[in-house]
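Notes to accompany the following structure.
So, chain A:
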Amino acid sequence: MGLREVLLAVFAFGALAFALAVVSTRNTVYAALEFVAHLLCLAALYCLLDAPLLGVLQVMVYAGAIMVLFLFAVMMLDIQETGRESAFQGPGQVAGALLLAALLFALLVFGADRFPAAALAPAAAPGAPGVGADNVVRVARALFERGALVFEAVGVLLLTAVVAVMVMAKRRLEN
Partner candidate 1 sequence: MHTALDSLNAAMSAHPLLVQALAAVAKTVFMMTVVMLIGGLILSWVERKQSAIMQDRIGANRAAILGVRAWGLFHNLADAAKGILKEDFIPPDANPFLHTLAPFLAVSTAVVAFAVLPFGGTVHLWGQSVDLTIAPLPIGILFVWAMMGMGVYGVVLAGYVSNNKFSLLGCLRATAQVISYEVATGLTVLGALLFYRSLDFRDMVAWQMGHNLGQVPFLGHLPDLGAVLAHIPAWGVFLQPLGFVLFFTATIVEMTRIPFDLPEGESEIIGYNIEYSGMKFMIFMMSEFVESLLFAWVIVLVFFGGWSLPGLHLGDGVAVLFGHALPYASGVALEAAAMALKIVFFLWFQMLVRWSLPRFRYDQIMHLGWKIMLPLALANLAVTGVLGVLAR
Partner candidate 2 sequence: MPKPKMTFVERLYLPEISKGLALTSRHFFRNLWHHSLASLGLESRDRAMVTIAYPEVRRPYPLVARSRHRLTKREDGSPKCVACMMCATACPADCIFIEAEEHPDPAIEKRPRHFDIDMSKCVYCGFCVEACPEDAIRMDTGSFELAYFDRKGLVYDKEFLLNDDPHAVPAHAEPLSRGN
């Protein structure tokens, strides 16, 4: 087992462990911090899967911007934990959700049966995203040539989101 395999195992385990921690932690801020750790593990996995651009973007956008905004909101709201008997819904609901999640997992694994535990293609395969300087170029090609329309649509979506948030904030000010 080489260094790459060890790192893959560590970060895969970390991603799963921190995901479970997020679901089970009671304090929202700690849950958010665990989620950040989860995201960093995923970013490392992306880098190991020859997607360094996505890995760095994950850290920049998800961990560096979205989750900071999230923490900002949590701390600003100053949610009191008092008067809340449990972080979870009732036991029946938990059991049902557990069953449903297990079913979901089984279904997905069953559906993914067509992808055997085959080794990943070598990075130098023709058409692969590549690791070096051309990684950015190839992703950009995919993004702006074939996905140009979707890119524009995402731009409109983001603008809509910005306007929506502004409207909500404005109404609060007037009250």
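Candidates were picked such that all candidates are chains of the complex that A comes from, given by their letters.
Quick note on the criterion: a contact is a pair of C-beta atoms (placed from the backbone, for glycine too) under 8 Å apart; a residue touches a chain by one contact, two chains touch by 3 or more; residues count from 1.
Predicted, not measured: the structure shown is a model, and the values here were computed from it.
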item: In-complex contact partner of chain A, selected from candidates 1 or 2; value: 1
item: List of chain A residues in touch with candidate 1 within their complex; value: 29, 33, 36, 52-53, 56-57, 59-60, 63-65, 68-69, 71-72, 75-76, 132-133, 135-136
